[in-house]
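Below is the structure I would like to discuss, written out as structure tokens.
Omission of a single protein chain aside, the complex is shown with its protein chains in their original locations.
Coming up: subunit A.
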């Protein structure tokens, strides 16, 4: 152990890095909690196994093989290489050097795997970069992929390469240093041993290089950690709670609005007692909550959690029948808008500010909207987008982290219909048909049994199917 000023410096850096991160996470937690309450307790086993499968096991990624394999490399690399971060933390705090070496052969396995994964990560990141910037995979573009989203995606890739480069600098310099001094470095270094040739023989230079690699790796990680809350890369953390809290009911099952149930029951049965509205802490009745969602606070907290878990991968949008056929709707945009609106109205992380990056970030209609209408609905999401949805659940099925754009879409439709009576006219016609005739079409209920009239007459005489 060589306890030195370096260790005190490291302690400060680490405390600052983790502290800042905790502070940012709390801001995001506060944003999520502006959403409506929804009881998600229970079903722990089912939820855990879902998390294991979808979040840890990346089950849904494997619908598309190439990105799945590339992503798996980076993901496994992230987890395994982070075991080394534990070592770095201990070394940094206590002045030890490669403290985990007591693990012996296991340590060799660990460092060896790390190095191979590190090299694979660089290859995978290069492939990702190529897919994004050269090949131009279609789902990576779209009107919601604004300057910030594009920059963010590349920043993540660059940072990953820098972190890996720092790791190799540290290992190769350390290895060479040991070679020059005629000692052996515990561990296995299949990649770094190939790199020692380009390193100098000077021990001081090697010591400095090793330190540069070491510091760059850990400081880079801490900086990256604090970049995450502003980035779509936050999904590496949020995917887990998000999958844990995903819906367990059939996808076709929409929630029944409870307050409406009470109203309808009271209408049908005058003796039905509507439960008293919730009373605020000061004894006054809480303000009535609107039907559906106009702004982020009208959505459930799980819908807001969704927004922080989105990887902006566009898988939802690329399978959306409305989007595929050129309509304005993009489920990814609904999710990204939700996050932007939350961070505009409430807290925003250190770096993120949706409207700072590039002129196109401003929504066209935004400036013309008065404060009253500057909300998620209309301020960001237009009714035209919402009405294009066929509620087909393709977006829900496609999302690798179990985000549900459809729920938010339906909540906003509810607001349009129940609070603003702003449904397209043809839908209003359908509503009144149901109300008056018990069918969405203008048929008389007395004709409902007409299909049976000619059950054994007309059809039996028709030609067989082949026709």
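As a working rule, contacts are C-beta pairs under 8 Å (C-beta built on N, C-alpha and C of every residue); 3 or more make two chains touch, one makes a residue touch a chain; residues count from 1.
Rule of thumb we're sticking to: contacts and distances are computed from a predicted model.
J.: One chain is missing here; what is its name in UniProt, given the choices "Xylose transport system permease protein XylH", "Peptide ABC transporter", "Hydrogenase" or "(Fe-S)-binding protein"?
T.: Going by its UniProt entry, the chain not pictured is "(Fe-S)-binding protein".
J.: Hey, which of A:186, A:241 or A:321 is the one touching the hidden chain?
T.: A:321
J.: Please identify which residue in A:29, A:133 or A:261 touches the non-displayed chain.
T.: A:261
J.: Could you tell which one of A:339, A:378 or A:413 touches the chain left off the display?
T.: Hidden-chain contact among the options goes to A:413.
J.: Would you mind spotting which of A:292, A:314, A:331 or A:400 touches the chain that isn't drawn?
T.: Of all options in A:292, A:314, A:331 or A:400, contact with the hidden chain holds for A:292.
J.: Considering the whole complex rather than only what is displayed, give the residues of subunit A touching the chain that is not shown.
T.: Here the touching residues of subunit A are 63, 249-254, 256-257, 260-261, 263-265, 267-268, 291-292, 319, 321-322, 324-329, 384, 387-394, 396-397, 410, 413-418, 423-424, 426-427, 429-431, 434-435, 438-441, 443, 445-452, 454-455, 459-460, 462, 464-467.
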